[in-house]
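With one protein chain removed, the remaining protein chains of the complex are shown where they sit.
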Amino acid sequence: MARTRVGIINVTGYAGVELARLLGRHPGVELASVTGRSAAGQALGDVFPHLAGIGLTITADPGKVDLALVAMPHKESTAAIIPLLEKGVRVVDVSADFRLNNPDDYPKWYGFTHPTPHLLAEAVYGIPELYREAIKKARLVASTGCYAVAGILALAPAVKAGIIGPDIIIDSKSGVSGAGRSLSLTTHYSEVNEDVSAYGLGGHRHLPEIVQELTKLRPVPAPVITFVPHLIPMTRGILTTAYAPLTDGKKGQEELLTLYRDFYRESPFVRVVTAPPHTKHTWGSNYCHIHPTLDPRTGRLIVISVIDNLVKGAAGQAVQNMNLMLGLPETAGLEAAAIYP
Amino acid sequence: MARTRVGIINVTGYAGVELARLLGRHPGVELASVTGRSAAGQALGDVFPHLAGIGLTITADPGKVDLALVAMPHKESTAAIIPLLEKGVRVVDVSADFRLNNPDDYPKWYGFTHPTPHLLAEAVYGIPELYREAIKKARLVASTGCYAVAGILALAPAVKAGIIGPDIIIDSKSGVSGAGRSLSLTTHYSEVNEDVSAYGLGGHRHLPEIVQELTKLRPVPAPVITFVPHLIPMTRGILTTAYAPLTDGKKGQEELLTLYRDFYRESPFVRVVTAPPHTKHTWGSNYCHIHPTLDPRTGRLIVISVIDNLVKGAAGQAVQNMNLMLGLPETAGLEAAAIYP
Amino acid sequence: MARTRVGIINVTGYAGVELARLLGRHPGVELASVTGRSAAGQALGDVFPHLAGIGLTITADPGKVDLALVAMPHKESTAAIIPLLEKGVRVVDVSADFRLNNPDDYPKWYGFTHPTPHLLAEAVYGIPELYREAIKKARLVASTGCYAVAGILALAPAVKAGIIGPDIIIDSKSGVSGAGRSLSLTTHYSEVNEDVSAYGLGGHRHLPEIVQELTKLRPVPAPVITFVPHLIPMTRGILTTAYAPLTDGKKGQEELLTLYRDFYRESPFVRVVTAPPHTKHTWGSNYCHIHPTLDPRTGRLIVISVIDNLVKGAAGQAVQNMNLMLGLPETAGLEAAAIYP
Partner (left out) sequence: MARTRVGIINVTGYAGVELARLLGRHPGVELASVTGRSAAGQALGDVFPHLAGIGLTITADPGKVDLALVAMPHKESTAAIIPLLEKGVRVVDVSADFRLNNPDDYPKWYGFTHPTPHLLAEAVYGIPELYREAIKKARLVASTGCYAVAGILALAPAVKAGIIGPDIIIDSKSGVSGAGRSLSLTTHYSEVNEDVSAYGLGGHRHLPEIVQELTKLRPVPAPVITFVPHLIPMTRGILTTAYAPLTDGKKGQEELLTLYRDFYRESPFVRVVTAPPHTKHTWGSNYCHIHPTLDPRTGRLIVISVIDNLVKGAAGQAVQNMNLMLGLPETAGLEAAAIYP
C-alpha cells in the first residue's frame, strides 16, 4: 500500500531540518519533497551532511503531496499555506500564523493584519494533549510555540482542576536553537557562550498562546500571566518554572502527582516525574517531563517542565500532529529515547 | 608605610583562589599567606598556574596577619575563625557560618547547632550596599551568599520603599562554579553541559539570608518569598529574575529607575541599567547590574540582576568588605572592568 | 521466532547507558538484562530518566543471554568475560582488555599482566571496516578504542595503498564524555568549560591499538606514529587530524578521493566527504565522516575524520560488531541520522 506522501516547506531552518530528520525514517509516510528557496537545486546531504542518507534534492516547489509541514517564518507561512489548502493538501503549520484564535491579536503581537480570518477560525491549535480528537479531523493544524507547549503542559492540570489562583509566573530558560538559523548578534557564539540574559520583557510572542489556552481551561477568574524567557548557553532544550498560589493549601504532594498523572494518562509523550527533571533527559526526543511540587512554606505550586525545543517544541510536535491527522499511531517515528549525556 | 598583612584561609577552593587573584595585586594590603590543608607545602603557582606571579607557598597556618579572609566550608569555618579572633585578627568570613542572625536557623538550614551564638550576634552581614557603616567598625563580617547578594540587591529598593506587596518570587540561574571545586556528578562536565535543571526546591540555603534581609527592610507585612535556583551550563555568573505585585500600579518606569538610582547612589559597584543585562557584562568583575521594570499588563514589578558569582557573589564582596574594615577606598583592588566577550 | 537475548554488563557508565539506548529499540535482538553493581535493584528509568521507556530493572547478574556486551573498566572486564564465555555466551568487549594482540603490551600500557593470553589470541579486533568476515564468526570481539577508530579509519586507505611514508602525526580533539562517568578534576565542569588542553603526552593507551592496526596494513616500513589527544569543551565527538608525507607528490585530489571511496565501498557507516567535516555531522549517530586532502605546498596528506565517541567510538561500534556476529544486517538499530544542530 502506498504510504502517504508528505512534504516539508522550507527545510533550511532548524525546524525544517529537524522535520527532515524525523520524517526521513518515519515508518508511516514517505518524505516526498523538501523545499527551500535559496538552496533549491542542491542535494539535501550537501547542505546538511547528516541527512545525506535521505537522498533528496531541495526543490522550489513541493510537488504532489497529501500533507505538508510548513516551517516558514510567520506571516510568510500563510501565503504558502493558502494554495496548498486550495489543492486539497492538509497542512501542519509550524509557524505562529494560525495559533491565535482572535484575529485582533495578530496586529498587536505580530505586526500584521491576518489575511484569512476564516482559516484562523478553522485551524486547530496543535497540542495533542489538549485537542487530540479535533486534530485527527483537522485540515489545518497550528503546531504550538516552543515556550507555549512547555508552559501549557506544566500548568494545564492545575488550572483545569482549579487548585491554583490566577496569579501565574512563568520563567523559562531556553537553548539558542529556538532563535533559529538566521544570523544575529544575539545568537553569535561569543556573545551567548558563558552568558545568560532575559528578553521579551515587554511581552514575548508566545505569551498570548499561553494565555489563550490556559484561559480556555478556566475562564473565570482568568489567569493573569507574566512570562519571561531567558537565553542560556546551550543549543537545545527549554526548562520552564511555573509559580502560582494554591487555592487549597491542604493539597498534598501525592494528590498533586495523581492529578497530573490522571490528566496525562492518555498522553504517551508526557512523563510526570518525582525528581527535578533536566532538559538533557529529553534531548533529541519528543518527550516532556513534568515535575509538579508544593512549596508548603508559602502555599505555592511550583511546576518544572522540560522539553527539547526543536522536537516537542517544534518538529516532533508537528509530526505528532501529522500522525493524528493521518490516523497513524500517535508515536510513529517519534519513539526514540533522548540522547544522554 | 607597612601595608596591612592579610591571609587567605583555604585558598584551594574557587572562592579562595579568586581571593588570591584579587589580593595578589591589591594596592592597599600585602597578601602575606595562603593556607590549604591538602596542598600545604606546594607553590601556589604549581597548583594554580595562573597565579605563578604571586610567588607564595601554600602553608598550613596563616602566620601573623592583621586580617583573615576565611573560605572554608560552612561549619568548619567557625572552628578556624575562633582562634583568629582570639589573637586579635579581624575576619571576613566567606562561608555561611555567621550570616543568619537567629541561632535557631542553623540546625534547620545547615544541620548543626551554632557553637558561638554570641559571635553570631556580633557579626555584621557583609553586604556593603546595606551595612556600609557597620562593616567599617566590625571585627567579624559575614560575607553574603552568591544568590543572596543578587536577590537582595534586586529587591531592596522596592521592598524598602513599599512599592511591592509581600508575594515575591525569585528565580535564579547560576553558573556551575558556585557549586565549588569539590567533585560531584552534579558538576561533572558531561552531565551539566547542554543541560539546565532546577534544584533546592525544598528550600535552598541562601533563602533564609534573603528572607532575613528583606524582612529587616520592611517587617510588616513580612515578605513571603519563594526562591528557586537553577544550574545552567556556564562557569561564572548569576542572573536573578524577581517578580512581585506592585502596590501602586500607577508608578511609572521613570519613577522606578529614579527610586533604584537614588538607593544605590553611594554604591560604586551597582549600576542601574535601562536594558536587560547579561551576566557577561559583569564577568570577572565586582559589578552588579540591575534592571528594574514594570509589567503594566499584570501590574507586576520584574527586576533582573546580574553578578559574577565568584566576585561580587564571593571573593570580590569579601575584598570590598575588607576595604571598608581597613579604611581603604571601597573600590581598591576591584576596579577592573568585566572581560567581554 | 524468538529474538536473540542480549545483556549489557555494567550499564551505568556512559558506554553502558548508550548501549541501552541503542539496544532498547533494536529490531533484531531483545535486551534481556542490564547489570550494574552499585545500582542493582533500581529501575533503569530511575537512574537514567531518558530510558524510562525500556522498563528494565538493573540487576547484579545478566541471567540467561546469548550474547553479552561488556562495558566494564579495563582489567575488570576480563574477569567478567571468562565465565560468560565458559557458559557459551558470545561477547563483545567494549573495554581494552582484548584489543592488543601482544600480551607484552598489557604490562606496558595498562599496568597488568594479561591473565588469559590464549583468549587474546582468539579475540578479533572489532573494527568492521577491516575485519568484517572474522567478526561474523568470532566468539569474542574486542571493540575498538574511541581514538583508535577515528585514527585508523582516517589512515587505513592511505597506509594500505602505500601512498604515504611512515612519519605519521595524529592530533585528536575529543569531547569529555570519553573520559567516562567517574568523577575527576579533569572532567569537573568549571575546569573543562572554556578550556582546551593536551594530555597523554607520554603515550596514550589508544596509541598501541593504532600502531598495531596500521602496522598490520603495511609492516614495512613500519609507521612511526605520534598521537596527541586533546580535551575540548563539548560532551560528544572526536575530530582527528592526521598528517603524513606523500610518497608520490603527483597524486591528485580526485585520485585520493577515489582511493578512499573504493576502500570504504562496502562500509555503510563511513562517508568520504569533500568538505571539512564537523563532529556535529555525526552527533548521536554511528557514522564516520572522512575528508582526505592534499597539502600541495608541502607534499603532505592531511586527513580529517569525525565520529561520535560514544557511538562509533564505543556503543554503536559494539552493536555493529554484534550485528555481524548474529548475522543481522550490519546497520540494524544504527540507522538513525545524527542530530543537528
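Residue numbering begins at 1 within each chain, and the chains themselves are lettered A, B and C in the order written.
Note that in this section a contact is a pair of C-beta atoms (placed from the backbone, for glycine too) under 8 Å apart; a residue touches a chain by one contact, two chains touch by 3 or more.
Predicted model, so just to flag it, every value in this text is computed and none were measured.
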From A:Asn193, A:Thr215 or A:Ser267, residue that would touch the chain that is not displayed: A:Asn193
Selected from C:Asp61, C:Asp262 or C:Asp295 as touching the chain missing from the view: C:Asp295
Touching the absent chain when the full complex is considered, from B:Leu56, B:Ala134, B:Leu257 or B:Val273: B:Val273
Given A:Ala138, A:Met234 or A:Ala338, the one touching the chain that is not displayed: A:Met234
Absent chain, residues of subunit A that touch it: 14, 175-177, 181, 183-185, 187-190, 192-194, 233-235
On subunit C, residues whose C-beta touches the chain left out of the figure: 167, 169, 171, 173, 175, 190-191, 193-199, 201, 203, 224-226, 228, 230, 232-237, 239, 241, 243, 245, 276-280, 283, 293, 295, 297-298, 300, 302, 304, 306, 341
Absent-chain interface as seen on subunit B, which is shown: 14, 17, 21, 24-25, 48-54, 177, 181, 193-194, 235-236, 271, 273, 275, 277-278, 280-285, 287, 289, 335-341
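In this text, only the chains that are shown with their structure count from here on.
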Greatest separation from subunit C - chain, by CA centre: B
Rotational angle, Cα trace of subunit A fitted to subunit B, multiple of 5°: 180
Whole-Å gap between the CA centroids of subunit A and subunit C: 36
Length of the line joining the C-alpha centres of subunit A and subunit B, rounded to whole Å: 38
Subunit B and subunit C, separation of their C-alpha mean positions in angstrom: 46
Shared interface positions of subunit B, touching two or more other chains: 175, 190, 193-194, 233-235
